[in-house]
Structure formats: C-alpha cells, structure tokens
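For reference, the structure I am asking about is given below.
Missing here is one protein chain; the remaining ones are kept as they sit in the complex.
For subunit A:
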Amino acid sequence: MGKDGTHARSAPDLRVQLGPLSLKNPVLTASGTFGYGQEFSDFLDLARLGAVVVKGISLEPRPGNPPPRIAETPAGMLNAIGLENVGVERFVAEKLPYLRKRNATVVVNILGNSEEEYAALAERLEDEEGIAALEVNISCPNVKEGGIAFGTDPRMAARVTEAVRRKTTRPLITKLSPNVTDIALIARAVEDAGTDIISCINTVSGMAVDVFSRRPKLANILGGLSGPAIKPVALRCVYQVVQAVSCPVIGIGGIQTALDALEFLLVGASAVQVGTASLVRPTSAVEILDGLERFLRHQGLASVREYIGTLDTSCRFPLAEETCAGDE
C-alpha cells in the first residue's frame, strides 16, 4: 500500500518472484505456441511479456512429424507437430539475437532423446547472453523418444532434471505432463532433483478420427489436446502440484482470458503461460496482461502477489462442517 493509502489508483505491482527467477509480470507465452517470438512482433511488444518461452530446442534440427499435424476438436485442438525446430546452433545464431534486440525476457525450452542430450543443451546455452531461464520439456506426447518417456516415470524425470541441474546455474523450470496417474509424485521427484520451478501442464494425450475416410485426423494418429477444453484438467493438476511441492509453479492449459489466468493464480500458480490462445489471437498474452491489471485495480489490490494462492477451500455450509472436514 502507498503512503497515502491510494494504492488502488496507482498501477498495481505485477512483479513476481519464482525462486531465483524475477519476472516483471506473471504472463508468459507457452512453448510451441509462440514460435521464436519474432513471428509475433507485428502484433505486440515482446518486452512487455513476463517472458517469451520459445519453441522447444534440440541439439540437432528436427523435421517434425508428417502432416496432417493439426485437428480441431470442440473448444480445443489436437497437434502432433513432433518438435520440429531449427536446432540449438541456429537458435543461438539467428533467433536469440533478435529476442535480445527486442529486450524480451527469454526462457529456452529444451528437449532431447537422452539425459546426455538435455545436459549438453544446458551446457551449450550456459554462456549465451539473454536467457533468463531454461524450461526442461519432459512432457511432449508426440515423439517416441525423449519427451514424455521421461515425463511419466518419476525416476527418469528426476534423472533428466539432475543432469540439467548439474550443467546450468540458471533458473530451472521443469514442464510436466498431465498424462500420468499421479502428477504430484512426478512434481516431488523433480523438485527433489533440483528444479527451481515447475510448469504444468503440457498437452493432454488425445485422438480424432474421420468417419468418412476412416482415417485418423493426424498422421501421428495420437496428438496433444490444448485450448479451453483442457482448462479444468490443467487447473486440477496445478492445484495438486501446488499442494505437493514447495517450489513455485507456473500454470498452463487453456488460458484465453485474464479471468482464466486468475483462476490459476488463485489456486497457487505464481505465473501462467498462454498457449493456444496466441495461435487464434496473436495479441492474447498482452490482452491478458492488461486484463489482469484491470482486475487488480477493481479488487483494490496493490500487487498480484496478494492474490496468488488465496483460494478459500473452507467449508461453505457450517451445518455440514462435520462431513466437509470429515476424515472418511
């Protein structure tokens, strides 16, 4: 609160602290939905975003999966891009300098086929300027090796996290998959292995078929579901992870509006990533940021931090208190 008690009228403080990572605001882009940032520079100022999380980078360029790679589903989309990317060398030579020039806060999403590849990527990026954090992708459902193979087994997830941890001094984010029986188990494993931050969720494994051609709608047959359709699943996962770990959490999944973003902050996410919404409306992330600020003013909050994790789960009906709080 300001000295004169007029905090609601001054601009709310949007800064968030995620362990070692300081961000100017809690609105980030989600990997795979924002290219390398440059694709969006006609539509918004990259420097305004909490961070730009770039398309997942591997050691070598990857051609990705054969087409068709996209199928629309009710309030969502399935994709099986297959981690097509330019590879770390071209990223460093061509993409990163542009992001630096635009004063973007950059988070580099990394992926590999083995622990060694993840470690080598972290090492390769360690001395490059203009990287705020690494996000370890152990949750892509669309490739056979790497990706989700590491994300569904707590021991493997921990080993990849440890391998990257040993090679980087930068803030480390580990991105989790919802396609597991107990996400809290994986979350605790990567926290114990040294991750600073957990982001979740990646896409939800799904499928679509065409009844006329009798063909799957994706060449890969299975794909990852994203968009508003997955928001309740994402919210549940973030809530469970927040309960399970003590490190900060970034919420991802179906966020289209500021109110969606606030739901994730409410259950305890310290920041959010905007994904599919950017594909449909390139200005989504900054519009969500503006909406967040409006909401905080409306609620008379001086800082977004006052709102994070304030979900009230106390019993709503005092007469039913025994059953609400019951042990059974």
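Convention: a residue touches a chain if its C-beta (ideal position, glycine included) is under 8 Å from a C-beta of that chain, and two chains touch if they have at least 3 such contacts; residues count from 1.
The rule is simple: contacts and distances are computed from a predicted model.
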Listed names "ABC transporter permease", "Glycine--tRNA ligase alpha subunit", "Thioredoxin" or "Dihydroorotate dehydrogenase electron transfer subunit", matching UniProt entry of the absent chain: "Dihydroorotate dehydrogenase electron transfer subunit"
Chain not shown: contacting residue from A:D45, A:E72 or A:E89: A:E72
Sole contact to the chain not displayed, among A:S58, A:T195, A:Q256 or A:Q273: A:Q256
Contact residue for the chain not shown (choose from A:G19, A:G87, A:G130 or A:P228): A:P228
Sites on subunit A contacted by the missing partner chain, in the whole complex: 32-35, 39-40, 42-43, 55, 63-64, 66-72, 74-77, 79, 81, 84, 210, 212-213, 215, 217, 219, 227-228, 256, 276, 278-283
